[in-house]
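Apart from one protein chain that is not included, each protein chain of the complex appears where it belongs.
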Amino acid sequence: MSTMERAKERANGPLSRRGFVGVLSTIGAGMLGLVACGGNTTPTVAAGSGMSGVAGMPVAGGMPVAGGMPAASGMPGMAGSAAAATPVAGAALSADEMDKLHEAGIKAFPAKTAGLGGQPLAPRMEGDFKVFDLVAKKVQWEVEPGKLFEAWGYNGVIPGPELRVTEGDKVRVVIKNELAESTAIHFHGQMAPNAMDGVPFITQPPIKPGTNFTYEFVAKPAGTHMYHSHHNATKQVGMGLLGAFIVEPKDPKSRPPFDKEWTIVLNDGPQGFTLNGKGFPATQPFVVKKGEKLLIRYINEGQLLHPMHLHGMPQLVIAKDGYLQPQPWLCDTLTVAPGDRWEVIVDATEVGTWAFHCHVLSHAETEHGMFGMVTALVVKE
Amino acid sequence: MSTMERAKERANGPLSRRGFVGVLSTIGAGMLGLVACGGNTTPTVAAGSGMSGVAGMPVAGGMPVAGGMPAASGMPGMAGSAAAATPVAGAALSADEMDKLHEAGIKAFPAKTAGLGGQPLAPRMEGDFKVFDLVAKKVQWEVEPGKLFEAWGYNGVIPGPELRVTEGDKVRVVIKNELAESTAIHFHGQMAPNAMDGVPFITQPPIKPGTNFTYEFVAKPAGTHMYHSHHNATKQVGMGLLGAFIVEPKDPKSRPPFDKEWTIVLNDGPQGFTLNGKGFPATQPFVVKKGEKLLIRYINEGQLLHPMHLHGMPQLVIAKDGYLQPQPWLCDTLTVAPGDRWEVIVDATEVGTWAFHCHVLSHAETEHGMFGMVTALVVKE
Partner (left out) sequence: MSTMERAKERANGPLSRRGFVGVLSTIGAGMLGLVACGGNTTPTVAAGSGMSGVAGMPVAGGMPVAGGMPAASGMPGMAGSAAAATPVAGAALSADEMDKLHEAGIKAFPAKTAGLGGQPLAPRMEGDFKVFDLVAKKVQWEVEPGKLFEAWGYNGVIPGPELRVTEGDKVRVVIKNELAESTAIHFHGQMAPNAMDGVPFITQPPIKPGTNFTYEFVAKPAGTHMYHSHHNATKQVGMGLLGAFIVEPKDPKSRPPFDKEWTIVLNDGPQGFTLNGKGFPATQPFVVKKGEKLLIRYINEGQLLHPMHLHGMPQLVIAKDGYLQPQPWLCDTLTVAPGDRWEVIVDATEVGTWAFHCHVLSHAETEHGMFGMVTALVVKE
């Protein structure tokens, strides 16, 4: 499969809302039908089940905070899913009220929001250079339906456009800074010459507001890499100045084969817990056919660890930071730490809609339902 | 060694209080005797050693908080060990006062508390199904002596009973929900059919209060897995709705041999930092004979990473999430992240009582002594 074919597959990969709901309802019905074979499976409402929650226990507003919370915890949009009228914070929910909120989140998935980051940016050619033009600027970014955050992004999207080249390509990236502060880009993982390393006052002057800068290097090594700000980076990367930098191997046979691929950029900055710049239910699911091999590229641009758990099928870990592991190894939950890139292959043997989320549970669910780092892999017959 | 023999060993494994103190005092005396050969080893009280601590430094109430604290930090029982009359928080301790508190904690270990979770639940047979009955309900759980927390557990214990089957077994788990809110079970690591995956509104309706649900699947893959709530899970798993799900290999020769095994479930929810539902000094030590090989199964049901450090002997890491690593590898401190299961083998070559604890030190010790994620491995001649 060529790069372009894969790129097309990738563009087609994210499921439309209509498509997903169709799949979910079909699978749901079929699968839920199976439940009956298990015995007493028809839930009946218990007397008193509408009573309040548990007194004295942490509620949504006082949930266990683990591994730190994004800075935005006091910002709008962090206190639950976007899907339904949110009850007053701190008020105990009845079981039915809670379930209704959970259901609304799932039904809203994948929720439509403005803006989609991480889409491939076709390079223009200048001689034998592949040239990518980036503009760093402010943008209002819709993380969940109706929840807008001020963000700083490349070309107005978060993550920035995916830059994709082949090992050995001559790469030129022209960055224009339209922010109110200086910036710089570090191509994390690429063995660029020192002057192209993107660290202000060590390898270059900062790129002042209103100016531009040109990075040039030969792409290597192959694999999953990233580009992001290296100036005031705690804030600038947190705000969204980040993107995937994918280097395809010169010899495709040098890496394990796959049919489709899915890049997942993790972040936990002021916009909350996000996958590719969106929080559930606005995250994108991915669809494969049974029998396909899916390459997942994890990129952690955040500051916390995120152990990513795919339900249903194991993940075969093949590469770290672009470098093949000496031998692939299997797991079902892969810890992705800040700065990490991991590549895994999922053999889509099991049909169904499979939950796929960070296993730091407070990054994925509140009493009001799933939020943040949750999506799904859909395996169709 | 057969499953049943191992199960028996396991039941015998946890040391009684009488047994441990005996071992400790014997070993302690013997080993401490050796100290004399090292030179000037007899501590003598220094003039002024009873003076107060260090002014201006963080004391117990203001200790470094690292990797987040459980939500219960404001709850009773979190501010030190349970062993002795606790001085007023914030008051500087003299060296002797501090040592007395530390000593009391060790002497109390293993402290008796009501309730012991994680014990094997014998299945009943229905045709060729191994059937396990679980009830999710509230329970007052004694984490340390006298420190009771409201918990939510399976069958009234935390962790829930250990469910143990063999690869290829037909498994049926009947869960009755006696909580005030809905729930669902995800058999994390098992390749169950989609409808049995336990995610409300994606693969099944929530299990309403007062109702039940039956899960059915064929056990695979082998190894150390877990079952836990997947509904309002940040809270429900934190509250204790979790347990070990162990799948023995169909062919025991497919995995490295061992003599005894110890499952350690880590959690860091509202009940504090716990090993198998208890905080030190109420954690259980484990006893092996010199020369035995001990399989340790780590299961992290919490939200923080816990690097588990066994003193005295290295850990041979053999499996992640049930899957054998391509080649075993050695370490002395193994980071167990949320959702992780790791299997390690310890070759019990060194006689003694070996401290065994999380190396995020604030999960294991305060100025008042050890607490939380601390236990011991005892190797007897």
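For reference, chains read A and B in written order, and residue numbers begin at 1 within each chain.
One rule holds for everything that comes next: contacts are C-beta pairs under 8 Å (C-beta built on N, C-alpha and C of every residue); 3 or more make two chains touch, one makes a residue touch a chain.
In this text, all values refer to a predicted model and were calculated from it rather than measured experimentally.
Residue A:270 is the one among A:270, A:285 or A:372 that touches the chain not shown. Of the options A:172, A:260 or A:297, the residue whose C-beta touches the omitted chain is A:172.
For the chain left out of this panel, the touching residue among A:110, A:123, A:145 or A:189 is A:189.
Across the interface with the omitted chain, chain A contributes residues 67-68, 70-71, 138, 150, 172, 174, 177, 180-182, 186, 188-189, 191-197, 199-216, 221, 230-235, 237-239, 268-270, 302-305, 320-323, 325-327, 337-340.
By the touch rule set out above, chain B reaches the unshown chain at residues 24, 27-28, 30-35, 37-49, 51-54, 56-58, 62-68, 93, 95-96, 98-99, 102-103, 106-107, 305, 307, 309, 311-314, 326-333, 335, 350-355, 359-362, 364-367, 376.
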